[in-house]
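Sharing a structure, written as structure tokens. Questions coming.
Every protein chain but one is kept in place in this view of the complex.
Order of writing sets the chain letters: A, B, C, D and E. Residues in each chain are counted from 1.
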């Protein structure tokens, strides 16, 4: 088997579900450990999820501008990352880097880097792409709450159908119809897509509510699950 | 009326109740603004509340040591502080200081300092006492979810009765029977009490679920509500 | 005249031209001072320009990943910002904030904030949008080396024609045909556009090689010069 | 022999005596090296001692509040820690962490962490307890200038007698009669005791003026010297 | 009277004498306040003095390299600066800047900047010169434990005679015969002299053991006391 450099983006909604949160976190920690034991190098970015939405909603109603809402969401994403690094134990870099300078330090430690957000204006998906570039990943796995990229929003459009493969430019068009309020990024946003394109990172979008999907995706990129993005 | 230097400790449970959170935050922001408009100097410390407990519980179950649990709770307290500073708008120092060095900078700005936690091992009550010392406060108001200090835990002991006045050493004895897990500090802990004693800070403990209690307490320390702590 | 909150994005190519650099910088500093003297609140973001391209090119050839190339470009943008703050003298915030936390501090000082870049993955155009949100700007002026947005790249396509007004979604389509290597962002990138849209920031793109264009644009948004972006 | 995780608290008065300071520091460095060579993992917290008292006294007389006095004392404790890390040479983490974030980084280096203080309101004894939790120590050794915990202050009360074993709650009562001015903490303070209790850390208090006592204590916790604290 | 921009360098030996330290600090704080009340802008750099020498000596004997010894001395100089800022009360910038970035922030506050050291290799005299440049001082007053610059070391050479005026190049020659161990810089070192020369800062060296000498020097640079350095 080929040893890969993998960046895993765990959606906050996937890692911190409303029920059975502990079990989900433990399960994902187990899967990352398994990937490492198989010889892969793994780094992780965690999103904000429901707690981020909760705080962003309060901040916005109290008068915060959107940049500040982003900042609020980033704090939660960083905390989620800390929690996940705790679950990984000694395999994880013990601190959560929150800027490029700290990312450099984390790299020098040689353990699993777990990150949340960076700066307002960037989704944690974009952060995952930056980390994938920075760690020279050859695979980026992005978990969502649906089972891949659809032609339109599957929660609103019954005709939406999943794409097993999609080019970046097609995906760009699909994304344009979505909103951009802080904490509501669901799929890869335009920055993420630009980074995927500029560094030609193979990307797989999968349903993260079933954690073992990551193993399936790593074992065979062409497996039927999820959506493969062609840079 | 005398212009006071007041440090207000807002319990996380008080400021972030499960329902009507927005209304509560707005109401407290309004009260702090009112105190300022009356000529008082006000600084605020916000606790972690339910979101902190949620994260601490996850962290502990994933294997975090208690210091790390404290750290996790502090992140939420700091975020709660950021939210409250947003609600205060231009009256508030725009950043949340998280160590003494940053506290010095916040002081130089001359606006309402809003803080959360400092370091593991210290409750946000202790932080409120440190801030009270640092800002030379002559009054520390500590909000809780009960209406003052009781002879024992009023949620467990039906014979518990509220004390209208209590000395620090009596309070110390009451506290000894309580636990100390991260995020579960309810009243003033030993560090807080030692600081109250060493700097002789007049302290009033009140029921924070009724925000106007702060106005009553500031207008008349000997008013019937809450508990007055005698250094 | 209405007092506006204006964020000015000065392209690095515009502020640091190959010849007469000193004169250009002095002229722009004079214009910003004039806007301030007219009662406007002004904040500034400066791009990397030719020096950034020089360093990015070296970094890339020495093996740097694109995120690191972004970081390299950001260092130059920050230095350019420092230079421009020197030119503004006592009107400028004396330090260049490089993350959101420092932006909060800069805000508390009440002087012209001059920034460069934030983090890899974000262009300085995106930073200008974040700063516009953060300072509640009602006008964002973006200088380029051409005289507005064209239907295609005017340097390559003789049929390209300037748009006097353009919607965000139309602009998005135009941008898709452009590349994304670090330091080569010319117009507003997708992040910038999303922020313009989410916070509904009136944006004017003008030819920055003639500094007085800014005064024209501020005096009358509907003036013939440049391109007005409709959120 | 069992390999232990030991946190050693070296009182500033013990490590920086008025005479023969160099010899004392060298001797303690030798003992820590010996513990490491025996397979124990050792981390160290150093107090402020006489230099801290000197500066705190000046600060207080010049009008500093008690929080600021604490801060002043912490600076000296951190410097004492730096000195001790120099004495340990390559075995020590080369920087002195001064907050939890830096503690995480120090942990990743895998060398002896040497710390001083954290934040106002916390004694270096509390810091030692936080470090003991953070490093999962199964033994905390606390050196003082007396030979254990006494029923009252042995320097004032001739009837004071040393306790070979004491429970946390008994110790709490003994501490209540002591003062709390910055830099005057002698034994474990209430925060320290609460941490010992919450994380059930076996703690031994010994006379640090005889450095070899540490070796005796590590070899046999039930040895006659000092006082064993039962969580 | 002319309002001056004055940078005062207070030697650690002058500000922290072995006896009557409190009185000396209070007296100097009073003099700085008096200068401010007369309309002068004053900024202050404080040296390390005897406490710095104490720690440097220990560090060196424990095996520290000279750079680390410098670092140790800088920590004490910074603490001395903090003490002096406490003595100045609300007139002083509440934090001690320790690098150029923080100096920029301190400048924005508009209060008396009090600094200690910057980085290894630079004496606090050099720091005073940097601060003088940075604050556009037209006068730098440097206090020593002797009453000016002598033709040779007056403590060793009975023929040494005080110079009332000296050029930088003459002073350079005098300095060459002195040693350079960390913490032993007595007069202006070569860096300091180069800065004085490059920015043409009028400098007066006076006996600081008589604090009122500063007032005399500010009132009349040509007064008989001390030594005037001609850039």
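FYI, contacts are C-beta pairs under 8 Å (C-beta built on N, C-alpha and C of every residue); 3 or more make two chains touch, one makes a residue touch a chain.
Note that this is a predicted model, so its numbers are computed, not measured.
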Contact partner of the left-out chain, one of E:17, E:120 or E:154: E:120
Touch criterion as defined above, residue of C:13, C:82, C:105 or C:204 at the omitted chain: C:82
From E:21, E:68 or E:85, residue that would touch the chain that is not displayed: E:68
Absent-chain interface as seen on chain A, which is shown: 101, 104-105, 107-108
Contact footprint on chain D, counting only the chain that is left out: 93-95, 105, 109, 111
Residues of chain E in contact with the chain not shown: 65-68, 71, 99-100, 118-122, 126-127, 129-130, 133-134, 136, 169, 172, 176, 179-181, 189-191, 194-195, 197-199
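What we mean here is this: only the chains that are shown with their structure count from here on.
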Shared interface partners, meaning chains that touch chain B and chain D: A, E
Between the pairs D-E and B-E, the one where more C-beta pairs touch: D-E
Multi-partner residues of chain B (at least 2 other chains): 68, 71, 105
Chain contact topology (line, ring, star, complete or other): other
